[in-house]
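Here is chain A:
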Amino acid sequence: MNPLLTYMIVPLLIWAGIFGYLFWLDMRLRALEKRLEEEGHR
Partner candidate 1 sequence: MNRSSSWAHEAIAVFAKDWLLELRTRVALGAVVLFAVTSVVASGFALAPPSGVPAEVKAALLWVVIFFAAVAGLSRVFVVEEETRTADALRLAVSSTGVFAGKLAFNAVLMWTLCAITVPLYLLLLEAPLRNASLLVIVVLLGSTALACATTAVGAIVAKATMRGALFGVLSFPVALPPLLVVIHATKAAWLSDNAWRVAAGDLQVLSGFMLVIVPASVLVFEHIWSE
Partner candidate 2 sequence: MNRTVQILTGIWVAGVTVAAFLWLPPAEGFRSPEAARIVVFHVPCAMLTFVAFLVNAVYSWKYLRSRDPLTDSKANAAAELGMLFAILATVTGSLFAMEQWGSAWNWDPRETSIVMLMLVYAAYFVLRGAVEEKSKRARLSAAYALLAFPAMVFLIWILPRIVESLHPTNTLFSRSGLDPKYRITLWSFFAGLLAVFVWMFRLRLRVEIAEARLRRQHRRDTMPEATPAGETR
Partner candidate 3 sequence: MKWQIVLRRVGKVFDERTVLRDISATITAPGAWVISGPNGSGKSTLLRIIAGLLTPTEGEVLYLYNGERLTARQQRQAVGMVAPDMALYRPLTALENLRFFARARGLSLRDSELLEWLEKVQLRPRAHDPVATFSTGMVQRLKLLTALLHRPPVLLLDEPGSNLDEAGARFIYQTVKEHAGHGIVVIATNDTRELGYGEPLIQLGA
């Protein structure tokens, strides 16, 4: 593999991992808050 390409993959991987996790957390949080809201009204 081209060394420069390898070098470019690395930060991409790290950001993919971190943002993937952040995104997943954010989705869970939104879903939970929505359910809390709904059940709070009932």
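Basically, a residue touches a chain if its C-beta (ideal position, glycine included) is under 8 Å from a C-beta of that chain, and two chains touch if they have at least 3 such contacts; residues count from 1.
With respect to how the candidates were assembled, all candidates are chains of the complex that A comes from, given by their letters.
In this text, all values refer to a predicted model and were calculated from it rather than measured experimentally.
What touches chain A in this complex, out of the candidates 1, 2 or 3, is 2. Considering their complex, residues 1, 3-4, 6-11, 13-14, 17-18, 21-22, 25-26, 28-29, 32-33, 35-36, 39-40, 42 of chain A touch candidate 2.
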